[in-house]
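Just passing along the structure, written as structure tokens.
All protein chains but one are shown at their positions in the complex.
We call the chains A, B and C, going by the order they appear; numbering starts again at 1 in every chain.
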Amino acid sequence: MSQVNYLNHDKSIKSWLFTLDHKRIGIMYLVAVSLSFLAGGILALLVRTELLGPGETIMSADTYNQSFTLHAVLMIFAFIIPAIPAVMGNFVLPIQLGAKDVAFPRINLASFYIYLAGAAIALTALVVGRVDGGWTFYTPYSTSVDDGILFITAGVFVMGFSSILTGLNFIVTIHKMRAPGLTWNRLPLFIWSIYATSIVQVLATPVIGITMVLLFLERLLGIGIFDPALGGDPVLFQHFFWFYSHPAVYIMILPAFGIISDLMGTFSRQQVSGYKFVALSSVAIAFLGFLVWGHHMFVSGQSALSSIIFSLITYLIGIPTGVKVINWVQTMYKGSVWLQTPMLYALMFLFTFSIGGFTGIMLGVLAVDVHLHDTYFVVAHFHYVMMGGNVIAALGGLHYWWPKMTGKMFNETLGRIAAALVFIGFNVTFFPQFILGTRGMPRRYYDYLPEFTNLHVLSSVGSYILGVGLFLILGYLLHSLFRGKKAGSNPWGALTLEWTHTTTPPDPHNFHETPIVTRGPYDYHLAPELFGGDGAAGDGHEEEAEVTVPRGQATS
Amino acid sequence: MSHAEHHITPIKTLVQVIVALFALTILTVATSRLDLGAFDVLVALAIALTKGALVVSVFMALKYDNKVNAVVFGIGALFVIVFLAFTLFDTAFRGDLSNTTEGTIMEQKAAEEALQQREPDPAALQFNRSNE
Amino acid sequence: MASTAEHPVHLQHHFVSSDQQFDASKMGMWLFLITEILLFSGMFVTYTVYRVWYPEVFDGMAVLLDWRLGGLNTLVLLASSFTVALGIHYAQVDNKKGLVTNLILTFLFACVFLVVKYFEYSAKIEHGIVLGDGFAPHGVSHGVDYATYDVMFAQQFFSIYYVMTGIHGFHVLVGMGLFAWITIRAMKGHFTSAYYTPVELCGLYWHLVDIIWIFLFPLLYLI
Partner (left out) sequence: MGENGFWLPEASTTLAGEVDALFWFVFWVSTVIFAAVVLAKLYFVVKYRRRSEKDVTTPVHESKALEAIWIVVPTILVLIVFTWGFDLFVQLNSAPPDSYQITVRGKQWTWEYEYAEGVLTAGDLYVPVGRPVKLNMSSADVLHSFFVPEFRIKQDVLPNRYTSVWFKAENVGEHTIYCTEYCGTAHSGMLGKVVVVSEEDFAAWIQEQNQDLPPTELGQQVYKTQCAVCHAIDGSRKIGPPLNVFYGTERVFSDGSSTTADDSYIRNSILNPSSQVVEGYAPAMPPFSALSAQQVDGLVAYIKSLE
């Protein structure tokens, strides 16, 4: 007879749909964002297939334009922004804090349904009209072309609400719900990064809200604020858009930093190098991220003064980010590096994200950006940061917490094969795009000059390899649900509370008794017996009894 | 009782604040009737900021509240300023290097039309901000 | 873990104490308020940019907004803020009657605000000063020839006016819903000095709505 956990204590559909349990909400988010990723991914493959040759390959120009727009809108607003915070943040954060739930469970559930509603409204655009203009919605094209924009803007507005509520919930939870002994200096770095992310979500998202309202009114009524035909200013729209969308890049990448920090610590069995720096720089990056949006606008017609200020501040962000990468590498120094699948993704992240970072520095150089702006170089840079950063880290996190979420181990061999396919496929897809971009291939092009054909074909082939890798992951993860080996409570020998103080899968209320924290999240030297936990270990409670450090003033 | 330490603002303080707010409202209307030139905006903003500060600190009791809430509010206000200031770095300095005209094409057209009509429409001329 | 017997009714299971729950709710509310501030900041930025570009238009157009009505509404909203603050004071000292009276007063002030707003809007819409494409000032009333206000960028000014006051008005409407709800709960005696969180949170929201108007009034009507 298996222990009671959050999955089996009540199996009715209703108990899922109306659950207030952060873990179940996390799982529902996981299903929803995975479907968005699947849809967005299929669109990406269609786009790459169209680009196999110049001219029409499989679709018309209008279909192509809609495909890349929808790919971006789905991937950004429906997948990548909620991916790590709403899935893994929801599942892991309260347990890592030693809390029974997030501060506002009902708001948490509401944010999920608001997200679904937003996605549904945005997709209605497909039925009503066209989804055209790219995810940036630059006016006046976006407001002049089709009524589809009304639904897209409304959808993004609504999804923004969901994002705000998630962020707000997490900030309060982190401030007010930490277990006794869990000081700010003992917070796992994943928490720190989610904290920074949440700040950005709360501060930036309202601005995309008002931007979408104004865009909506511009299209519906012609209010003339962004429409040059009425005397409005399209560049002002870009300021509004990027005031959100640049910080939004940090909504996407900061949680990835958190996962990587946790993975590097756990699988190196070593304290994360420069813990305080890594923790505080996440928050610093979150704030500085608001001061650089204009680096998307160097050739937009904004003032040169603006461009210069934005360029300078952009570098200020580059430095802490770079130091973080060095810290992660340094974490392995004198460690015991265990190359399990999650760690493979962490190492992969260090490679791909570094390329994304360095190319970001290149794009921040004013004069060089003039040449590279809006070319495939930007497309490649963006994907190296978003996919090579966020998605790779999310895959690492998913593999890392999969046993905790489901109670099952995935097939390690298939995991490694898939990781290799993803790594090869990703780089073959996007690296050629850097070269395409420097040679002058503009982005969002349906057709291209014959001289670019070879690199485009290479890129498309890479995307198929990547697709195979991702489908393989989907396959073995689903398979593990039914046939997977039972996971022990702490298969990776990690030190954070979700591994040491609760069962696998976790109890409906997370803990039988409130944990008391007496050490840092990566103090492996204080718990040498933890490492090398067996995937098939038995009931969590017995193991916990062995491994928990003595609780001085235990609860009574 | 755990709520004993919650700050209770005395009614007297509340009354003082609302009287001040009413007075400031009348003051801002009064000063706007005078022509203070460029100071119009500054005076109006200063009064509005004072009123806002009174509401936040006393009515919303931020003065007596947990510090973290004050920090939250401060950060919110700070980022409004960031948004405004950085946008103005652009909009107030357009065309600073490229030597293209500062005004928009529409403004120039309107000015040209007004000139051609020979019977200058004062409004159109007034709103023409092109270089000449 | 404390036994359930010590748990007051309002305390949710995942909180350890009433204080923790109260502090969490309040911090959540403050965070929500700054999202509101940033939402409005977009409009304030638009206002500033266009005001810097077309100061004459903004000066000229403000004449069409009646500062008497705007000023009246300012006083009404300030008064409503005062009654909310009083209401919270009475909740803290367990004076149910004082609480209910002040909540009802707040609701009524909100009604007055919207009625005044309605008259302002309809007076403009009547003369073709509308939001968007239909903008075409015409007609004469009170010695004002509206047609002379059909100048370039006037549409931007009124778009900003309508969107700002419209979104603000929407918040007032939401606030009225909230106050209707907590007034009923207060009448049923749900709130005591030990638990009045919903009153406190609605109050915070309402003060913010007030503060936004404190800024809207001089920017749109006076300068």
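What we mean here is this: a contact is a pair of C-beta atoms (placed from the backbone, for glycine too) under 8 Å apart; a residue touches a chain by one contact, two chains touch by 3 or more.
Worth saying up front: this structure is predicted, and the values here are computed from it rather than measured.
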{"item": "Among the chains presented, those that the missing one touches", "value": "A, B"}
{"item": "Given A:8, A:336 or A:413, the one touching the chain that is not displayed", "value": "A:336"}
{"item": "Sole residue of A:52, A:283, A:308 or A:457 that reaches the chain not shown, by the stated touch rule", "value": "A:308"}
{"item": "Touch with the omitted chain, as defined above, among A:180, A:440 or A:508", "value": "A:440"}
{"item": "Contact footprint on chain A, counting only the chain that is left out", "value": "60-62, 65, 132-134, 138, 140-141, 144-145, 228-229, 231, 233-235, 268-271, 273-274, 277, 298-301, 304, 307-308, 311-312, 315, 318-319, 322-323, 325-326, 329-330, 332-339, 347, 350-351, 354-355, 358-359, 361-362, 365-371, 373-375, 435, 438-440, 442-449, 523-525, 528, 531-532"}
{"item": "Contacts of chain B with the absent chain, listed as residue ranges", "value": "95, 97-101, 104-106"}
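Rule of thumb we're sticking to: only the chains that are shown with their structure count from here on.
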{"item": "Topology of the chain contact graph, where touching chains are joined (line, ring, star, complete, other)", "value": "complete"}
{"item": "Label of the chain whose CA centroid is most distant from the centroid of chain B", "value": "A"}
{"item": "Chain A and chain C, separation of their C-alpha mean positions in angstrom", "value": "36"}
{"item": "Length of the line joining the C-alpha centres of chain B and chain C, rounded to whole Å", "value": "17"}
{"item": "Contacts with two or more other chains, residues of chain C listed in rising order", "value": "23, 27, 31, 34, 37-38, 41-42, 45, 49, 152-153"}
{"item": "Shared interface positions of chain A, touching two or more other chains", "value": "175, 203, 207, 231, 233, 236, 239"}
{"item": "For the chain C and chain A complex, residues of the former touching the latter", "value": "1, 12-16, 20, 23-25, 27-28, 31-32, 34-43, 45-46, 49-50, 131-134, 152-153, 155-156, 159-160, 162-163, 167"}
{"item": "Touching residues on chain C, where the partner in the complex is chain B", "value": "17-19, 22-23, 26-27, 30-31, 33-34, 37-38, 41-42, 44-45, 48-49, 52-54, 56-57, 67, 71, 74-75, 78-79, 81-82, 84-86, 89, 92-93, 148, 151-153, 193-194, 203-204, 207-208, 210-211, 214-215, 217-219, 222-223"}
{"item": "In the complex with chain C, residue positions of chain B that touch it", "value": "1-3, 6, 8-11, 14, 17-18, 21-22, 25, 28-29, 32, 40-41, 44-45, 47-48, 51-52, 55-56, 58-60, 65-66, 68-69, 72-73, 75-77, 79-80, 83-84, 87-88, 91-92, 106-107, 110, 123-124, 126-127, 129"}
